[in-house]
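Up next is subunit A:
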Amino acid sequence: MISKTQIPEDKVIVARDLTKKFGNFTAVDHLSFEVGKGEIFGFLGANGAGKTTAMRMLCGLSKQTSGEAWVAGYDIARETEKIKRCIGYMSQKFALYEDLKVWENIRLYAGIYGVPEKDIAGRTDDLLKRLGFEAEKQALVKSLPLGWKQKLAFSVAIFHEPKIVFLDEPTGGVDPAVRRQFWELIYQAADRGITVFVTTHYMDEAEYCNRVSIMVDGHIEALDTPNNLKQQLEAKNMDDVFHQLARKAKRTEQ
Partner candidate 1 sequence: MNDFSNMTKPTAKGNWIFFMAFVRKEFHHIFRDKMSMLILLVMPILMLILFGYALNTEVKNSKVAVYDPSQDEATRAIVEKLQVNDYFVLHRMLKSPDEVDRVFKSGEVAMVVVFSEHFYESLVHGGKAQIQLIADGTDPNTANTITTYASTIINNYQQELLKTGAIPYQITPEVKLLYNPSMVAAYNFVPGVMGMIILLICAMMTSVSIAREKENGTMEILLVSPMKPLYVILSKAVPYFFLSVVNLITILLISVFVMGVPVAGSLFWLIVLSLLYIFVSLALGLLISSVVNSQMAAMLISAMGLMMPVMLLSGMLFPTENMPVALQALSDIIPARWYIIAVKKIMIKGLSVGSILTELAILGSMAIVLVTVSLRNFKIRLE
Partner candidate 2 sequence: MNAVSANLIGKKYGKLQALSGISLEVGEGDIFGLIGPDGAGKTTLFRILATLILPDEGTASVCGFDVIKDYAKIRKVVGYMPGRFSLYQDLTVLENLTFFASVFHTTVEENYDSVKDIYQQIEPFKNRRAGALSGGMKQKLALCCALIHEPSVLFLDEPTTGVDPVSRKEFWTMLQRLKQRGISILVSTPYMDEASLCDRIALIQNGKFLKTDTPQNIIKGFDSELWSVRSDHMSKLLSDLRLNEGVSSSFAFGDAHHVTLKNGKCNSHDLSVYLDGLKHTNVCIQKIEPNVEDCFMQLSGKNIL
C-alpha cells in the first residue's frame, strides 16, 4: 500500500499489482506500470489478453479485485467520479450520436464535461476549423465517412482538455490516409500535454507510440520504447515483436 503522496507528480497513470478476477479466472494479473504526462502509451495485446478489462478498471468502470491504481492522481477504487471528470474516452464501437448534428454532438459532450456555456460556441468553431469541417457543422454525423467520424470523435473526446484520453481501437477499418491524419491529431494532443493511452491492432501504429506495453495472458510481457523492444528481440519491426511475444500465450480463451 502506498500513499497518495508517493505518486510521482509527473506520472498520470500509476498501477501497482492491479488484478481482476472473474471467478477462478484471472483476467488481469498483477499489472504494474506508469505512464508519464504527455506520453503516447500503446497498450497492445492479443484478443482476450485482458486489455479491455484493464482499461475499464482505469476508467473507473469496473472495480479491481486487488492492487491499486491512480489515474490523474485519483484512486480508481474510491475517486471514480473525479477520474471521470478528467479523462476522455473514445472507442471504435461507440463514439458519437449518429442522429445528432456535428455541432449538437460537440455541445452535448462539452455540456456533460462541464465546459462553460459561453466558451462552447467559440471553441466549437475553432475545432471545426482546425479539422476543416466548417461546412459539415450542420450535417448529421451519420452522413460523414467513417474516417471523419473518428477524427471528430477524437476531437470531441479531448474537447474538455482532459489529462488523459483512452482510445480503444480508434482507427479500425479507417482509410489509410485518414488513419495517418488521425495519428497527427494524437501527436498534437500529446504536444499539448494530454496523455494518450491507446490500443490498436495496426502494428505500424505501435511504432508511433512513445512506449508500448504488450499484454500476454493478463500480465505485461514487455514494456519499452518500440526501438528498445525491437533491439531486445532482434526484430525487424513491431509486427515481429508482437508475434514473438504473443506466441508465448498459454491461454486461448477468457
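Convention: contacts are C-beta pairs under 8 Å (C-beta built on N, C-alpha and C of every residue); 3 or more make two chains touch, one makes a residue touch a chain; residues count from 1.
Regarding candidate selection, all candidates are chains of the complex that A comes from, given by their letters.
Given the structure is predicted, the values throughout are model-derived calculations rather than measurements.
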item: Candidate from 1 or 2 that touches subunit A, complex-wide; value: 2
item: Complex contacts: residues of subunit A adjacent to candidate 2; value: 45-49, 92, 145-147, 169, 172-178, 180, 183-184, 187, 201-208, 226-227, 237-239, 242-243, 246-247, 249, 252-254
